[in-house]
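Before we start, here is the structure in question, set down as structure tokens.
Removed from the display is one protein chain of the complex; every other protein chain stays in position.
Showing subunit A:
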């Protein structure tokens, strides 16, 4: 159970930093190098702000910053529960997810990357 504990502590630490050091206030964090260089949003843009909003219980605001981050947090939590349960019971993972699911995830991320940079489509962009 060492690694599940490390992962949980890491996630809690990230949420704590995002909550205490408000990413909505300019100057608390440097601008993402990708955004500074290209002026476009990568799929991760808005993650810190979305996390801050979630720690305040504001799910709508978090979805406005980065809907994929919120979805990923839900999936990661479910995956974490399964993983920690296996570790607790001393079991090994015996199944591999179908490949189309992983390729689908890849294309969802790529489409999201493009979609959030289309001018006028602000519902995917972090602003």
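Here is the rule we use: a contact is a pair of C-beta atoms (placed from the backbone, for glycine too) under 8 Å apart; a residue touches a chain by one contact, two chains touch by 3 or more; residues count from 1.
We adopt the following convention: contacts and distances are computed from a predicted model.
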item	value
Chain not present in the shown complex, as UniProt names it (candidates "VWA containing CoxE family protein", "MoxR-like ATPase", "Membrane protein" or "ABC transporter substrate-binding protein")	"Membrane protein"
Sole residue of A:48, A:70 or A:124 that reaches the chain not shown, by the stated touch rule	A:48
Subunit A residues that touch the omitted chain in the full complex	3, 7, 23-24, 26-36, 41-49, 83, 86-87, 89-99, 101-103, 105-106, 109, 126
